[in-house]
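For this view, one protein chain was removed and the others were kept in their places.
And then subunit A:
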Amino acid sequence: MEYPYYPGCTLKTTGKKDEEAALEVAKLLGFELKELPTWTCCGVVYNLTSDVMADHLSATRTLIRAQEMGRELNTNKLVTLCSMCYNVLKQVNLMYKNNPDKLYNVNLFMDTEEDYLGNIEIIHFLEVLYRDIGPEKIKEKVKTPLKNLKVDPYYGCMLLRPKSIAFDSQDSPHVMGDILSALGAKVIENPMTVECCGAHQIITNKEAVLDCVQRIVTISQSKGADVIVTPCPLCQYNLTTAQKSLFEKGKINQKIPVIYLSELLRISLTENNENYLKDYMFIKDKLEDRGGL
């Protein structure tokens, strides 16, 4: 199976590792993410002002690119890795589905592109893993069970809010936990799992991000997690950089590693994973300690 894939700017800059790992995980699980030949920024945030169409142009252009590639690959799906991109693209798409007049209007404006027909379905990589592949099949492919590794799946807010775009329960999501259990990991429950990491405030109001992250990691640690796992490059960035500051300020006693879901999957789905483990010696140590490797 081949899916049209939209990376977004983060995956090409601060989130490169996520993309690398996800592309490999896809191959290991028997599907392929095919990058759209050209793409623009997703728009970064979904503009809630109902009559400003200009801010939706970026996302619309991407939907048209997906429509073009989808014809070749015979699918109407477009996969994203970044939760932020998922959120924006899916909300814009939904807005067109609910407002045909807006779709008509945008197509008039974009008169050098083919019309967008409104049929694309935006899905996150996590959904492909859960719905199209499924924890059972993933379990069969595990080469290195993450026996006794205590993982804290952190969703952040962009995948599950607003309700109209959520693909899992907004209060107690289970999709990521189910996948991690399939890898043999011990999944802990953190009530902060769907709380915001502070998102773009990192640029304008770093203190706000520090507060958010402090709450998330403190509970994670009190529950004994070895590692926080996230599917979102922005959450990974915020959780990692904010912990550095919190630690320096003495607001947390120790830092907890944050890993992309894709990286942990790659470690677990490959036999010779020494190379992938070298940035995560603590995982190796834990697995060996507890007889996992």
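As a working rule, a contact is a pair of C-beta atoms (placed from the backbone, for glycine too) under 8 Å apart; a residue touches a chain by one contact, two chains touch by 3 or more; residues count from 1.
The rule we apply is simple: contacts and distances are computed from a predicted model.
The chain not displayed here is annotated in its UniProt record as "Hydrogenase subunit EhaP", chosen from "RNA-binding PUA-like domain of methyltransferase RsmF", "NifU family SUF system FeS assembly protein", "cysteine desulfurase" or "Hydrogenase subunit EhaP". Annotation: of A:L28, A:L57, A:L94 or A:V142, A:L57 touches the absent chain (contact as defined above).
Of the candidate positions A:T14, A:N76, A:N148 or A:T218, contact with the unshown chain belongs to A:T14.
Listed by residue number, the positions of subunit A touching the unshown chain are 9, 12-14, 38-41, 43, 54-55, 57-58, 61, 110, 112.
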